[in-house]
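Here the complex is missing a single protein chain, while all its other protein chains stay put.
Lettered A and B in written order, each chain numbered from 1.
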Amino acid sequence: MKSVEEIKTAIEAAVPGAGVEFVSNPSPSAQHSLRLAPDRAVEIARFLRDDPELALDFCSNVTGIDWLDKEFSEKVKVKRTVTKTIDGVEQPVEETVEETRKRVEPGYLEAVYHLYSVAKGHGPVVIRMRTGNRSDRVELPSLTPIWRGAEFQEREVFDLYGIVFKGHPDLRRLLMWDGFKDHPMRKDYVEPDDYEYEPTPHDAVLKRAQAHKAMAGK
Amino acid sequence: MLGEGILKGMAETAKNFAGSFVSEDRLTTVEYPEQRIPTFENARVFPFLVYDGSDWAAGMRCVACQICEKECPPKCIYIEKSQDKKPDFVGKPQFYPARFDIDVSVCMSCQICVEVCPFEAIKMDTEFELATDNRFGGLLLDREELAKSNEYYHRIHPTEADEVDARLNSEKAAAEAKAKAAAQAAAAKSADAAKPSPAKPAPSTGGED
Partner (left out) sequence: MSVAETKAEKLDGWNRPPAMEPEGEGELLEIAMGPHHPSTHGVFRMDVTLDGERVMRLKPVFGYLHRNHEKIAEGAAYLASMPYTDRLDYFCSLSNNWAYALAVEKLVGQQVPERAQYIRVILAELTRIQNHAASIGFLIQEMGASGTPLMYAFRQREKIVDLFESLTGSRMMCNYMRFGGCRVDVSAAWLESARTVVAGLPAFVDEFEALLTTNEILMARCQGVGVLKADLAVNASVTGPLLRASGVNYDIRKVDRYGIYDRFKFRVPLGDHGDVYDRYMVRVLEMRESIRILEQALPAIPAGPIMDPKAKLRGFRPKPGEAYGRIEAPKGELGFYLISDGSPNPYRYRVRPPSLINLTILEDMCLGQNVADVVLIFGSVDIVLGEVDR
């Protein structure tokens, strides 16, 4: 099978202007992946499926990942003018001070597809797409028209992560019920306080159960 | 011939029907609770706490290290550490659980607590008839209900218990030997200190001083 870099070159040759990025995987599994630009993804996916050499006709696994906003704090040296009393006289003095600055890298949702070839027996080729952010730009193109096997799995990702797959023929919640709000697999999901009392006499569970009971009593 | 397959199948059921009167292999069910199938030695249901000797409170092996509480996947264990210490099986003072609860309505019998316990204190029971009319309190076992003697452990898991005992005995022997050696060394040292021998050359570098 072609290496991931070779697949990247092949895609770039077949789909001009395809924004494909190599994403390295440091784990010993060495399953490196390709990040596709969402606007060309369907075209690229069709190429991956129909190219006689790659023949990735089998989309095994589709899943979502939630990457929260990352906060970096870095120390920066800044020059500042400080008023100091020198020899009894107040005068401005320039000083170099270390300052901690916080930089926030916005989070995003990611859809990951694991592709195999039944015809050739090779794989996996991992492709991934990122949304713009986690709140309002959560649309990605659906690959269900290319691989039918993604149908339920994309529905599941929509349900649990909230990625909206454009072009999906039947995008509804899969596991949660239709009236449900929020997306339970997101990292910042807060469980609703509506569970049954559990007998466990300790832990956060007990505290919440007591709080819940107190609320219910009012 | 149409119906041949059905007749062949009927012959098979007839064979099994007749066979069930004579062959144990063809009739595998028993009339529970009058008849019982003996449990396997490895069988596991819910955990219990092992104690040595006759008094459960004194002989409890658990030292309230709370590793099982932390590793338990459904978090069904609750431990409160004691304030004071009591001697363990080698005589070393150790903490003991002032409270040790297992909620068996939450426990999923995965045995991870047994695997992670470094003190051979928690083991799996084979008792499965635990029905109770109180869903909450009746299924919350405290340390007294959980405490079972080492003899009981030997009765339900003989092979495993022998291995554990051998390991503990060797640990105890090692600890005793160490204590003995330490006592001897201390005695020798005090003897040396009392009567310094001039024949013995003094250490050139003062490691101890």
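Before moving on, here are some points about what is shown:
The rule is simple: a residue touches a chain if its C-beta (ideal position, glycine included) is under 8 Å from a C-beta of that chain, and two chains touch if they have at least 3 such contacts.
Because the structure is a prediction, the values reported are computed rather than measured.
If you put the hidden chain back, the residue from A:Lys8, A:Arg35 or A:Arg49 that touches it is A:Arg49.
Shown as candidates are B:Pro73, B:Gly91 or B:Gly137; the residue that touches the absent chain is B:Pro73.
Not every partner is drawn; the one left out touches chain B at residues 2-6, 8-9, 11-13, 16, 26, 28, 40-44, 67, 71-73, 108-112, 115-116, 124. Counting the whole complex, the residues of chain A in touch with the unshown chain are 25-29, 31, 46, 49-50, 52, 57-61, 63, 65, 112, 114, 118, 121, 124, 126, 144-153, 156, 160, 169-170, 173-177, 184-185, 189.
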